[in-house]
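Okay, structure first, notes after.
Other chains dropped; remaining ones untouched in position.
Labels run A and B following the written order; every chain starts at residue 1.
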Amino acid sequence: MFRLPQYSPPDFSDPRFAQAPLVTFREVRKAGVAPEGYHATSVFPEYFHVAPGRWEILRESRMDCVVVQRPDGRLDVVEFRRLQPGDRVAVGRRENAEEGIFVHAEAFQGMSGTGDKFAFRTRLTRETSFSIDYDEFYDLLVHERNHGTIVWVLGPAVVFDQDARSAFSSLIRRGYVHALLAGNALATHDLEGALFGTALGQEIYSKRSAPLGHYHHLDAINRLRELGSIEEAMQRGVVTDGVMHAAVTQGIPVVLAGSIRDDGPLPGVIADVYEAQDRMRDQVRRATTVVALATQLHAIATGNMAPSYRVLDDGTVRPVYFYSVDMSEFAVQKLANRGSLTARSILTNVQDFMVTVERGLRRRETNEEIA
Amino acid sequence: MFRLPQYSPPDFSDPRFAQAPLVTFREVRKAGVAPEGYHATSVFPEYFHVAPGRWEILRESRMDCVVVQRPDGRLDVVEFRRLQPGDRVAVGRRENAEEGIFVHAEAFQGMSGTGDKFAFRTRLTRETSFSIDYDEFYDLLVHERNHGTIVWVLGPAVVFDQDARSAFSSLIRRGYVHALLAGNALATHDLEGALFGTALGQEIYSKRSAPLGHYHHLDAINRLRELGSIEEAMQRGVVTDGVMHAAVTQGIPVVLAGSIRDDGPLPGVIADVYEAQDRMRDQVRRATTVVALATQLHAIATGNMAPSYRVLDDGTVRPVYFYSVDMSEFAVQKLANRGSLTARSILTNVQDFMVTVERGLRRRETNEEIA
């Protein structure tokens, strides 16, 4: 049975905390520019000495941002571009309490999820064994379905394959997907599948080239632009299956971020990448597990805005899991290298991953029902 | 000596042209939506039968766009998102003149640049020999420096390495770079190098980790945001070397497109990706050679908007060369697969590529001076 690793808060009775100064704040003078000496956040839990003896933890943190103390005292983790003149930004680059800031890097115990202390320290390669990772992933997803928030980040490869597309749609319908972050390509190829049964002009299962199939992705985009939205396309019965259909049907928030590679774009794709970051982070703020599949751009973007922990409403601190799945050692290592035990990577084709996970979860569910 | 391959126009005396109907245009009803049956452009030269016996070639074409006939008769290659109600869009999906549209896929002879007919048809791998490709690339660049327009598309890897960064800066200064397309990361790491001598906190040559070096890229961005622009940073003597410095000094247009991975961003980075596409295409319109290094996102984006030919002011048609250089067979094949002989790929580390090319061109120049 799955158990979350326990959070070990810092021991604030330690003299280094008692003797620490309060954290200093400096005002922003120019919009979007942090004051000198600003403190930049990490993925780890961070505590700020805001009043004598009172160390406050950051909520909804993320990497490489600054900390603003709002007039009501609340600490906000803010991107540089969102700084406004007058904002009070925490300064200090020592992380050991000496400047009133403490970065708590070793916060969780038994991080493996099986109660053990071993860490994934060996270099990850295509020859690494992944059986346990799959099993732990199933346990985690089953737990998170009811007690957490699972955010998926998807590259287009997932919808190029019929079985993978069906498997992910099924995961959505069965409650394992609480938000979906992707780009124009994922949605386009999924909708091409819904409209024409093809992906980039090839029949999605048989791979036969359809006549004039190279027009299909443009036709799909054009049709959707004409209809105005995916919801409209569904209401008119134009789109009746696939990932986007399942997401809309289930009321899952979908954030489609634009990129310079886009054709179209589809209606709903966010043209301004920093607005897209904000919308993505809105979803990541409440995430307890993030799963990024076959997309270097979106995976790294999401990794940058995902902390390794989340403070629940009742004040409990729990880990945020971050899975990346990709064929490329290069892509996966960029993410594995976050310095956090909550980051896991599986090197494989995401089509197989998706199909395997769908079956694994189905088996797990059946066992639960029987038990 | 370098000679451009000769353009072979279609033989319009052929009966299939004489008997062909005029191309049909249909009006756009809703902004951003093409009329049914629209014709989508390819990378090849395309001719439109606009008046009896008159076949007009597309200028400044690109892939996957539509053709709008302006009131003055001019044919414009337009992205779907730029369509306005009333625009007259060419329709027809046959490419053999039967609908008044002719796609001229085999337009150039002796495409290798050495006057030969062989083609790079074998699959490209890391074991492919590239000696001739380097030599042809030097010949091409030397020619284009004076007679063409060379657009470079750069991923950040080029500025992570001291020798590569110097080599590319030198190419800029020596006239081989007429426009630079990149993202926030390229500029950030280049400017981190200029301000701190590091890349991601490591000394750029020795790779020693600098104290608090992980702050450097954020500090560089913050400093530039404070100063307001790279030009201002140069005027104040804050930035005195590197790729951005060379580009600004030489007056080279630089387009920095935003992405959801960005920290910052730096001043000048374009937040709206479709505006960024337009600005990139402004440069690509006049390109005669495009070189894309170590960036899948920007390389594919640029590949989509680069045709295989350009119509010069005097009406001459010449090829547009498209080089992609990357470590990954996957990345390179996405580009190699454009169906055009003008696309060339070299599989290597771009640092080595950059250093090798700089030396090769220097040698070539010396030989020219001597001769």
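Criterion: a contact is a pair of C-beta atoms (placed from the backbone, for glycine too) under 8 Å apart; a residue touches a chain by one contact, two chains touch by 3 or more.
Treat the numbers as computed from the prediction; the structure is a model and nothing was measured.
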Identical protein chains across the whole complex (2 displayed): 4
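Basically, only the chains that are shown with their structure count from here on.
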Separation of mean Cα positions, chain B and chain A [Å, integer]: 32
Touching residues (chain side chain A, partner chain B) in the complex: 30, 32-34, 38, 40, 64, 80-81, 93, 212, 214-215, 218, 221-222, 225-226, 257-265, 271-277, 280, 296-298, 300-301, 304, 328, 330
